[in-house]
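Chains shown are a subset, placed as in the full complex.
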Amino acid sequence: MNSNRPFYLCSREFKANPSVVYLDEVQVGSKEILVIAGPCAVESEEQIFQAALAVKEAGAQVLRGGLFKPRTSPYSFQGLGAEGLQLLIEAAKEHGLLTVTEVMDLDHLDILAERIDILQVGSRNMQNYPLLRALGKLKKPVLLKRGLSATVEEFLAAAEYIMVEGNDQVILCERGIRTFQNHFRFTPDISSIPLIHHLSHLPIILDPSHCCGKREWVAPIALAAIAAGADGLMIEVHPEPENALSDGPQSLYPQQFITLMEQVKNVASAVGRGLYGASAI
Amino acid sequence: MNSNRPFYLCSREFKANPSVVYLDEVQVGSKEILVIAGPCAVESEEQIFQAALAVKEAGAQVLRGGLFKPRTSPYSFQGLGAEGLQLLIEAAKEHGLLTVTEVMDLDHLDILAERIDILQVGSRNMQNYPLLRALGKLKKPVLLKRGLSATVEEFLAAAEYIMVEGNDQVILCERGIRTFQNHFRFTPDISSIPLIHHLSHLPIILDPSHCCGKREWVAPIALAAIAAGADGLMIEVHPEPENALSDGPQSLYPQQFITLMEQVKNVASAVGRGLYGASAI
């Protein structure tokens, strides 16, 4: 173990070959690109069912939808909570999609772990160690988002907190870093993709929606990530972005998402990767 | 309420005059400068009692000492946990000092709230909303540290999560931000002091130790904060820094801390402030 580094189990020194996280028939970190999509938050039955339909039609595999939303302001919409859980699961089930949602609170861990396919740790909680350790004790895939100014070492050390407890099903997710630049909400750190592949065997995907802040920039950043070697994407799609309760401006319209998936397929192919369900597009 | 801002109760619009947080006879945000000092972590009975003595002799009012340490690496010393609690309390009691320690885990909240004078939220947990809300339900002073790349608005919005639950005894603590500069661990953001005084009525103190990373720079940064209007300081002091289990290089020797307190008194006086117990120095 390199004593200068705060991680070991997630390093290439510990395991030279890329790890694959299995989600039923879907494999993350293998040749095919994982695509997670859906609204920022579950808002209503109609909204999440329409979103699920759009996600499925475009060819993605996992439906996202926040239930407990970590919002900067206590006065912003905080999510439907447990009430949204049943909606998310049913919408995903109807279209044969897997599910991912963020867990913020240890009190919700058991119920979410039982019913959701992938548990997400948000940027704000990347170094919430009690939460990471609790997730490490589960046998459940975890999607760990990078903190907005975490170094790659700190990011991997957070993954290590999960792995050291026994859970090695960790999917890393780059979501942009805080810099001086002022048009995007965050600067997409494409450099972290080859860097993480160099340091770690864990799969790494990109969330372009949160860093772009505007839907018009989601496509070029998503394609850049795939060209740089990302193992997947997580993209906000909403049936009616203009009426979204959160993150509307950065959510794609369903039709835009279909177009993006075609572009992703082409760029993935150019770098020797494929897209799940590509034949269905 | 200014809808562009994610906070209201902590703003000057809500309350024009500076708030004072009361800790027995000590007032934070009043004319006197609060000084918190002590080791990064409680390590042993001998260490914390010696530290408490040094803190008292130099004229500080509050003894710090971590019990549950949030460490970037899961392989670093994680603190003595509950075992250290009794030591911290007894050492403080022997010298008539108040106590502060960090709470990371909701499971520890009750026992810490019962026995510790000020509950600290660390940088990594600045946006751990379940923790903030739980602290908001207590009648207990909270020391909230700024996240390493939180904007001042985000910092104040985190305070708002505590206040909106009914607890207005919030002390803000600047601890440096992440920038490109590479000598200090973090860049002390002195600008946040007048900015927070402009936007908010809450008291703001500075922790120079964590941003400096080396003890030789602690004094000039501490003095700069006082000159810029900070309401207090939190400083790492260790009886034997070279043997510290964490943060040794940035911990002051007891004698250095005595010298610094004399300088703080002089600068405080130059800007119309005083130091608690200054006459005792």
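When the chains are written out, they are named A and B in that same order, and each has its own residue count from 1.
Everything that follows uses one rule, which is that a residue touches a chain if its C-beta (ideal position, glycine included) is under 8 Å from a C-beta of that chain, and two chains touch if they have at least 3 such contacts.
These figures come from a predicted structure and were not determined experimentally.
The copy number for the entire complex in this file, given 2 shown chains of one sequence, is 4.
As a working rule, only the chains that are shown with their structure count from here on.
Seen as a C-alpha superposition, chain A sits on chain B after a turn of 180°, to the nearest 5. Our note on geometry: chain A versus chain B, Cα centroid distance of 35 Å, whole angstroms. Across the interface of their complex, chain B is touched by residues 6-8, 70, 72-76, 104-107, 124-125, 127-130, 148-149, 153-154, 157, 160-161, 164, 178 of chain A.
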